[in-house]
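To keep things clear, I will list the structure first and then write my remarks on it.
All protein chains of the complex are present and in place, except for one that has been dropped.
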Amino acid sequence: MNDDLFRGKLVRLAMDEPDVMAEAFARWTRDSEYWRLLASDPTRINSVKATRDWLERELFKDPPDFHMFTIRRLDDDRLIGEIGLDGVDLPHGDTFVGIGLGERDSWGHGYGTDAMRIILRYAFTELNLRRVSLDVFEYNPRAVASYKKVGFVEEGRLRRFLHRDGHRWDLIFMGMLRAEWEIHKGEISVR
Amino acid sequence: MPNDLFHGNLVYLTAEEPEAQASSFSRWFQNTEFARLLAIAPEILWSQNKIKEWIEKDYEKEKPEGYFFTVRDSQNDRLIGFFGLWDIDVNHLNSIIAIGIGEPEYWGKGYGSEAMQLALRYAFTELNLHRVSLFVFAYNTRAIRSYYKSGFQLEGIQRKAMLRDGERHDIVAMGILREEWEARAA
Partner (left out) sequence: MDIQKQLFLGKTICLGPIDHEKDPAIISGWTHNPEYLRLVDTAPAYPNAAAQVKKKLEAIEKRLEEGKNMYYFHIRDRQDDRLIGFATIRWIEWTHGSGWIHLGIGDPQDWRKGIGSEVLDLLLQYTFNELNLYRLTAMIPEYNPGARRLFEKAGFIEEVRRRQALNRDGQRWDLLLYGLLREEWEAQHAQ
C-alpha cells in the first residue's frame, strides 16, 4: 500500500493548526491577483480573526464540508498554498478540486502541478471517486496549462460568465475520469 | 488585467484586526471636527471594547452587508482612514460610499483622493456597480472639492437638513456613473 499518499516530488499535502493557516490565508488575501485567479466572488481582504473564525466554522466542523489540505514545499517546508476537494458527491462519485498558491514566488515552478497529482491520487485511491472535476477562469492560462499537463480534459465553457475589469470571461469546465487517470496517473507526456 | 486592486502610491488597503481598528476608530471619533465632517448623528464616544465587539459580530455574518476597507500610509504603514461601499442594490448595481480620513495631518494632501480612486476602481471593475452615490455635508467644502475632482457630480440638495451650532446646513447628494469613471480613466 502506498504510504506516501500525501507526498509528491516537490510538495507534500498537510493540515496545519488553525492559527498558522489563518495567518497565511489572511496574508494572501492582500494580493488581489491571488484572489481573482482563485475565486469569483468579489476580492476581499480578510483579517486573521475573520479567517480563523471561518476555519473554525467550516473546516473544523465534524464532518467538514470539504477536504482541504495545506501545501508545503519538501525542500524548506514552507507553507505556500492550499488545495481541496469540494462538494464530494458520493452517490455519483464526483468532486470539484480547487487549488490556490498564495506565495507569489512559488508560481511557475511546478508546485501546483505536483500538488494536483497528489490530490488526484487521493481522490481515486482513497476516496475511490470515479471522476474529478474543476472549473477555471479563461483569464488564468497558467492554470489551464497546468491542469492539461496533469490530464484534465476540457468539457466546455459557460460563456461570458465572469465580469471583471470591464470585460466578460468564460468559465471553463474540465474533468478527468478514473479510467483515464489509471492509464496516465496524472503524467501526460509532452508530444 | 491589472494585478493590484489594493495598492495606490500614497496608500494601500487592508483589513484590520478588531483591536487595531477599534483603537483608531475610538480615537478618531473623539476629534469632534472629524466626527462632524463624517457623521450625521451625535456620536457617542464608544469604548474600544464596544467597537471591537461590533467588528467581531460583523465578521461572524456569513454574508457581510457591504465592502469595507481600512486605509494605510504606504510609507510608514500608519492606519489613517477607511471607506465602505454600503447599501448595495444588487439588481440595480448601485451603492453608497462612506469615506473618512481619521488622522488630521493627512487632510488636504491627496490621501483621501487616492483612497477614493481605489474605492471607485474596486466598485466599477470588481463589484461591477453601475453607480456610486455619496452624501456630504455642505460645510465640508474640502471633501466636496475632492469629490468633484474624482468625477462625482452634484445630484441634489437636502435643504437645511442639519442643525449644528445653531445653524442649519444642507446635505449634498452626489453620484458618479461607471461610464463617467471609465471615460476619465481612459
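So that you can tell them apart, the chains are marked A and B in the order they are listed, and the count of residues begins at 1 in each.
The rule is short, and it goes like this: a residue touches a chain if its C-beta (ideal position, glycine included) is under 8 Å from a C-beta of that chain, and two chains touch if they have at least 3 such contacts.
Since the model is a prediction, treat every value here as computed from it, not as a measurement.
Of the listed residues A:P18, A:G98 or A:G175, the one in contact with the hidden chain in the full complex is A:G175. Of the candidate positions A:K49, A:H67, A:R117 or A:R131, contact with the unshown chain belongs to A:R131. Per the touch definition above, the residue from A:E56, A:E126 or A:E155 contacting the chain not shown is A:E155. Even with one chain removed from view, subunit A keeps its contact list with that chain: residues 40-42, 89, 91-94, 130-131, 133, 153, 155-163, 168, 173, 175, 177. Remark: the residues of subunit B touching the chain excluded from display are 62-63, 88, 90-93, 126-128.
Convention: only the chains that are shown with their structure count from here on.
Taken together, the subunit A residues at the contact with subunit B in this complex read 26, 29-33, 36, 42-50, 53, 139, 163-167.
Against subunit A, the residues of subunit B that register as touching in their complex are 1-6, 13-18, 56, 59-60, 67, 69, 122, 124-128, 182.
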